[in-house]
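Here you go, one structure.
Removed from the display is one protein chain of the complex; every other protein chain stays in position.
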Amino acid sequence: MITFTLNGENVSSRAEPMDRLLDVLRGEFGLHGPKEGCGEGECGACACLIDGELHNSCITPAGAVQGHSVVTLDGFRQTPQYRLLEETFAEAGAVQCGFCTPGMTMAAQAILSKNPHPDKDTIREAISGNLCRCTGYNMIIDAISLAAERGHGLW
Amino acid sequence: MSGKAAYISDLAFEGEYWGKMVRSTVSYGKIRKVTLPELPHGYTAVTQDDVPGLNLLKVVTSEQPVFAGDVVRFQGEGILMIAGPDRKICEELASEVKVDYEERKPVLAIDEAVESAAHYSFSGGKPVGEIFASADRIVKETFTTGYQEQAYLEPQGMVGLYEDGRSVVCGSMQCPYYVKNAVMQTMGLDGDHVRIVETTTGGGFGGKEDYPSLIGCQVAVAAKKTGHPVRMILGRREDLLTTPKRHPSKITYQAALDRDGNILALKADVRLDAGAYAGLSDVVLQRSLLSALGAYRIPNFEVYGAAMLTNKVSNGAFRGFGAPQSFFAIETFMNHLAAITGQDPLDYKKQYFVQQGDVTSTGGLFHHHVPIPEMLTRAEELTDYSRKYRDYSRPQTGRFHRGIGMSLVFHGCGFTGAAEQDFIKAKVKLVKNEDDTVRILVSNTDIGQGLKTTFSKIVASVLELPLERILIDNPDTDVVPDSGPTVASRSLMIVGRLLERAAAKLKKEWKDGARQEVTEHYRHPDFMIPWDGKTFHGDAYPTYSWALNVVEVETDVLTGQSRLLDVCGIFDVGTPIDRTIMIGQAQGGMLQGLGYGSSENLEDRDGRLMQTSFTDYMIPTAMDTVPFKIDFIDNRYDGGPFGAKGAGELTLVGAAPAFEAAVEQATGCRFSDIPLTPEKVLDALTGKN
Partner (left out) sequence: MVNAYYPKSADEALRIRHAHPGAQLVCGGTDAMVRKVPAEDVILLGSAADLKDVTREKDGRLLIGAAATYAQLLRNPLLPDILHRCITGIASPAVRSAGTIAGNVCNAPPAGDTLPVLYILDAQAVIGRAAEDGTCVFRREPVPEFIKGVRKIDLAPDEIVTGISLDLPSYADMNHRYYEKVGARKAEAISKVSFAACARTASGAGEDGAPAGTIEAFRVSFGSVGVSALRFPDLEREICGMTVREAAGKRELLLSRYMERIHPISDQRSTAEYRGQVCRNLLGTFLDSLADFP
């Protein structure tokens, strides 16, 4: 059994230690925030937070989260930080097909929780592991920057 | 945004099976024997023998088998499916299937190919032969472009069900009615017995125009055979290997020049690599040919083109659809002609830019205003292009050199030729509910380009209702009429226009509290010179959208790498319906075009694609780009809703030639090939020294 905290709740999983965390999150726990875009840790669509740090769940062994805290978009959605990002992403036109968006959102949370006032180059690097084919990235960077501007005390 | 949008991977169907295709490992061969492993209970092989209707995929014509029966024509072609309850077991069983081939000699290059999927010739002005014979100078150059992969973030996938004699298919797609027609043909069912539902689609860019029909047929057959819903989602490597790509091209221009370097006549020979099956290649070729002379008024010309069949992945639609290849070639050729004749490239091109009233290359007309002068003015304001061009023309020293390049392109709006009128015959429906909300019923899909928003805005605006009262769902063929496919930059201009008219009609007939339905049918613009597909003559498009791109780079002469310094796109898309959405299209399209011109190297060797993972196929990351300067020229088109023209593809077309021109200036080298990788740049720089 692998025991860990998932979106704030203590859970245990029957997964094998080398099963993909992505499959555990989507299959066993029915969470659809993290997506499978490539299965090789290149696209970032599967990104989640482990102890507040950004990880690609498709290349994370389930065993690696033993005793740690995992947050996916499904849990992050309940927070005021998320609500602000949702607002700025819409305003800045940062969502087109939406498939990269959950991963981008987690990457945004990862950087803002470490650095509440990042400059645009820092944001650019923070999302450098999240591929987007629709937006060209600049509007996503604008959205995260806007959230940092408006998010007094949130991060 | 919240993760609640349901892509096909997020939906579960009771009792569903997984389907894994067994794919050809040879480029061309006869299948002698297929040996299956022992299949445990619940696991089935689905083959051509299980196809109730026709084992041929309906695209434009029907020549590709749904399950390769006797002959395979490219590496990665689907032969049979293993279907069963557990994904991992299906994948293991599929890998244990042994196929015995009698290999035949494959055709692996355009130059080796003999058979074409389509070919056309057309000409204009005086016969070019005599002009070439007496010209002061002839310049000949061949341009090549490589594959490009759409790389939508959501891999292709569908689920097929068979219930009460009906085939139902849901999944990621751009064209529900294309899938419906294909499934009808393959399942041998009429329209009432096939239902197609689009699930939220994570990007398409043309890559999901026709391929979903193939997956749809495969899962539909499997669902009927197994008695269970069958899900097939391609793995990323599988998707990269086997789905349609942008056609590689080889385009040769010959220009007959007079003493002063003026173009007297032009010959163009366009060859596309269609891959194994015709698919959409005929239409791609047409658009490529219609773009072959660029935005230029060439007095006398001859154009020939062919889409050659080879034993490689069958190529198809990708944003631009043949135009990016041609515009890369013609823009670069014009730059080279300017250089050869000692002229500034923009000054040279200005002599030939078309204007309203000019005849097109097929004897049609540029019926509407061509805003090139305004675009040039705006581009100068935003990029300081001319001054930088002059500065960077001076000799540069040191490790890092700079260059700036410009391109000017158009995109014909809507479906090429007479298809809108003769085949698509789009129909839209508005349903007013008793609570006075209005539902939009169209078969067009929002694949990220914001159609749900723009369609709703059009209807809301005409009806003078708040946006929240307009309802639109992902299309379900049981519910929506066929308003045509989501391709060819037609959705906003053609379908949006129908919705505008339908809404106007509804407004006139509006009755509070009553349920009402309004339909509108496509009406061909009467100003168009009729299109003849055989003689390739007439107005291929009702109108054109225009784009001017400027790209500034800094090239590292030690490694051949270039980094973007500044990128600017000026676009005429008529009247933009939603500025934010349009900026998003511009940013995304231009970055795809830059990738096409630089890092997205996709080669084939011995018939097999070499870069088939996101690790090896390099689409730009956020670190590879800079803020873009985007602006629009208002040039209202009365035939479009609120003056809008086609916009979805235009934004990609000009980026690669502008990038190449910039690198040419930075390096002092001449190139005729994309992607312009650092390998090619360094090779040229090393050769120069």
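Each chain gets a letter, A and B, in the order it is written, and its residues are counted from 1.
Keep this in mind: a residue touches a chain if its C-beta (ideal position, glycine included) is under 8 Å from a C-beta of that chain, and two chains touch if they have at least 3 such contacts.
This one's a predicted model, so the numbers in the text were calculated from it and none came from an experiment.
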item: Option from B:M493, B:A586 or B:L682 whose C-beta touches the chain left out; value: B:L682
item: Hidden partner chain, touching residue among A:L6, A:L25, A:A47 or A:L84; value: A:A47
item: Which of B:T47, B:T621, B:N635 or B:T667 contacts the chain that the document leaves out; value: B:T621
item: Residues of subunit B (touch criterion as defined above) contacting the omitted chain; value: 399, 558-561, 563, 599, 601, 603, 610-611, 615-616, 618, 620-624, 677-679, 682-683, 686
item: On subunit A, residues whose C-beta touches the chain left out of the figure; value: 16-18, 20, 40-42, 44, 47, 50, 53-56, 58-61, 63-64, 66-67, 107, 110, 125-126, 128-131
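Convention: only the chains that are shown with their structure count from here on.
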item: Cα-centroid distance, subunit A relative to subunit B, in whole angstrom; value: 31
item: Complex contact set, residues of subunit A against subunit B; value: 26, 32-33, 35-40, 42-43, 45, 73-74, 77, 86, 89-90, 92-93, 95-102, 105, 120, 124-125, 127-141
item: Residues of subunit B that touch subunit A when the two form their complex; value: 1-3, 5-7, 9-10, 150-155, 200-203, 205, 235-236, 447-450, 580-581, 583-584, 587-592, 613-615, 619-623, 625, 627-628
